[in-house]
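Step one of this worksheet: look at the structure below.
Only one protein chain is missing from this complex, and each of the others stays in its spot.
Letters A and B name the chains as they come in the text, with residue numbers starting at 1 for each one.
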Amino acid sequence: MKQYVGRAFTHRLFWPVAMLVALLAINVIAVPGFLVITVNAQGHLFGSVIDIVRNGAPTLIIAVGMTLVIATRGIDLSVGSVCAIAGAVACSIILGSPNPDDPVVVGIAVLAAIGLSLLMGLWNGFLVAVLGIQPIIATLILMTAGRGIAMLITEGNILTVESAPFKFLGSGFLLGIPVATIIGAVIITVAALLTRRTALGLLIESVGINPEASRQAGVRARGLLFTVYAFCAVLAAIAGLILTSNQTAADANNTGLFIELDAILAVVLGGTSLNGGRYSLAGTLVGALVIQTLVTTVYTVGIPPIATMVFKAAVVTAVCLLQSETTTAAFARWRRRSVARKPVTEAVVSQ
Amino acid sequence: MSAALAPASAFTRARHKVVDVFTSPKSGPVLVTAVLFVLIFLAGSLRYRGFFSGQVLLNLLIDNSYLIVLAIGMSFVILTGGIDLSVGAVVALSTIIAARLLQAGWNPVAVIAVILVATSTLGLLVGLMIHIFKVQPFIATLAAMFLARGLCYIIAKESISIDHPFFVAMANLRIPLGFGLSVSPSVVVALVALAIGAWVLQYTRFGRTTYAIGGGEQSGMLMGLPTSRTKVLVYVISGFCSGLAGVLYAFYTLSGYALTAVGTELDAIAAVVIGGTLLSGGYGFVVGSALGVLVLGLIQTIITFEGTLSSWWTKIFIGALLLVFIILQKVLTSRRT
Partner (left out) sequence: MPDSVKAPVPTQAPVVEMTDISISFPGVKALDGVDFRMFPGEVHSLMGENGAGKSTLIKALTGVYSVDSGLIRLGGEHVTFSEPAQAQAAGISTVYQEVNLLGNLTVAENVLLGREPRRFGGIDWRAMRRRAAEILEGLSLDVDPNSLLNSHSLAVQQLVAIARAIDIKAKVLILDEPTSSLDLEEVAELFRVIRSLKESGVAILFVSHFLDQVYEISDRLTVLRNGQLVGEYLTPELLRIDLVQAMIGKELATLDDLENKVHSGERDVAPTDGVAPFLVASGITRKGAIAPVDLVIGAGEVVGLAGLLGSGRTEVARLIGGVDRTDGGQLEVQGATIKLRTPRQAIKHRIAYSSENRRAEGIVDELSVRDNVILALQADRGWFRPIPRKRQDELAASYIEALNIKTPSADTPVRNLSGGNQQKVLLARWLAIAPRLLILDEPTRGIDVGAKAEIQKLVYSLAENGMSVLFISAELEEVLRLSNRIVVLRDRQKVADLLNDGLDVDDLLALIAEGVTEPEPVTGAAS
């Protein structure tokens, strides 16, 4: 038993899951019916938990792409800007068409947004893989210029769209479940299958852990980097479309603002190291849920919602400090010492 | 060397020297920035009436004095190979502390002291987190950013205007320079900060250790330099500069607002990079960073003068400039190794 407890403690998902459970517990204490899910008149699921999985979807989607980028020792700061660009492209196409309610128009708009984002991702991949620029710097360029490009597309306006099919993306329900949640679930599943059922995950981790050994084993890092940055940008576009659809407006300045930080946070909370290597999409899922639950908790507990940021800071700090080498080493020392003392403690216990 | 050859070789030597200075990763990018600044200014002068004037240049300083101070702090951090994402939020926090404390009737000098101590302390905490717990600067300063923004909201949701006579005076006062030119007190503060920053980096062991950390922390340590202390201190300096920039920003806007200066950290980083500081650390000058701020300001001025050119082009131009400078740095540093 003790052994299992010990193993649970050292499991990489222990702290994030513990944090999620703690947050949920706080909510349940504050609002006893927190976990209750009801079905409303339209047959839609309804409840705080549903809100969490719906509103957390965009962050989760981007965090999935970010996980793979980070696994290669990279980072993508440009996802927020890509969100804004995708939203701007889609809205301007829909607004430009005579019939915004036509699903075909919306389909074209979505595809165009995703296609443009793919190019953005390839651009990031080019800077990182071919020119060899540090990822944080390479993606900073698009992060800065991207908002300008989005404004160029919207011509500086906030584009409000009234399009039923487009609105469906962000706030619709399918079989009672929010569409955004379904998209998020599909994406994380596809990403998991794509990387774990093919050799993509293995090669990404291998490059992230030991680039030189991977090179000598014949792994082509360049192609992998292009793939992960392109993938990340496409996911950012999808998240951007959901956000835009939810707000029924493309706002070049504010769509996806700071979402890169939330996404990176979700990845780090999920136990994937910013130094690259082994990644965990399950961890990222937990991380994204922790972030969204945190936001919800602030509401339910009655703390002014504006304090969310302070709590995010506390969570980031706590998890980073718990995961840091220094703490791990201190824990290990402490454990060794307690092992050394073990005979005594056991004697006490057996009495 | 024979005398007959001397003039020719002196010329070639001079030419080589110029080529050397421009292709050195140390001085190359900052010189390119200086040339760029002059070119943009001349282009603007040719194109727009009333552009070629001392006051246009001085207005650049007046409008961007807080950004210069931010860029100074950011330069210290980036020289060590780190990054500080919290500066924008700390500026906002400073303005809001100022507005709230002045509202409560505090003495402005005490207010400024409180702000500088608070932001330096925040920088110290970030530095310790990075040094002792080996948290990446990116994440540690991200946490500080969340904290600062959150504290802003807790102190005041709404914008608070500042009407304390001292702040109003600082906002409106113009120090005449003759020939009808004038600058604001903030410009003086920024230039003094710039001079101090430049002196510290060039003439103190702390400053040289800052460069040493960017060049190779391990080597610096083996050479017996105080790398650990320095690594923490650069974040304290960045925190202090953010606080000071916040005070200048409060002079400039005469208000405190939680949502102000969003994304300013990006402007500061961009200015530092365009000013010729290598983002991976080790090369760069604070004077370059100030020049970077002026280039950004100049682009903005041109876009204002152009009138038809929309403001979003600023961001695209900045992005393009970043790209050019990053590639330039890449080329200059890879040539050397």
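Quick note on the criterion: a contact is a pair of C-beta atoms (placed from the backbone, for glycine too) under 8 Å apart; a residue touches a chain by one contact, two chains touch by 3 or more.
Keep in mind the model is a prediction, meaning the values are calculated, not measured.
When you scan A:206, A:246, A:280 or A:308 for touch with the missing chain, the hit is A:206.
Touching the missing chain, out of B:29, B:256 or B:282, is residue B:282. Mapped onto subunit B, the interface with the missing chain covers residues 24-26, 199, 202-205, 208, 211-212, 214-216, 218-225, 282-283, 336-337.
Seen from subunit A, the chain kept out of the figure touches residues 197-200, 202-203, 205-206, 209-210, 212-220, 224, 277-278.
The definition used in the following text is that only the chains that are shown with their structure count from here on.
Averaged C-alpha coordinates put the centre of subunit A at 31 Å from the centre of subunit B.
Within the complex, the subunit B residues that touch subunit A are 83, 85, 129, 132-136, 138-140, 142-147, 149-151, 153-154, 157, 258, 262, 266, 269-270, 273, 279-280, 310-320, 322-323, 326-327, 330.
By the touch criterion given at the top, residues 75, 131-134, 136-138, 140-149, 151-152, 155-156, 252, 257, 261, 264-265, 268, 274, 304, 306-314, 316-317, 320-321, 324-327 of subunit A touch subunit B in their complex.
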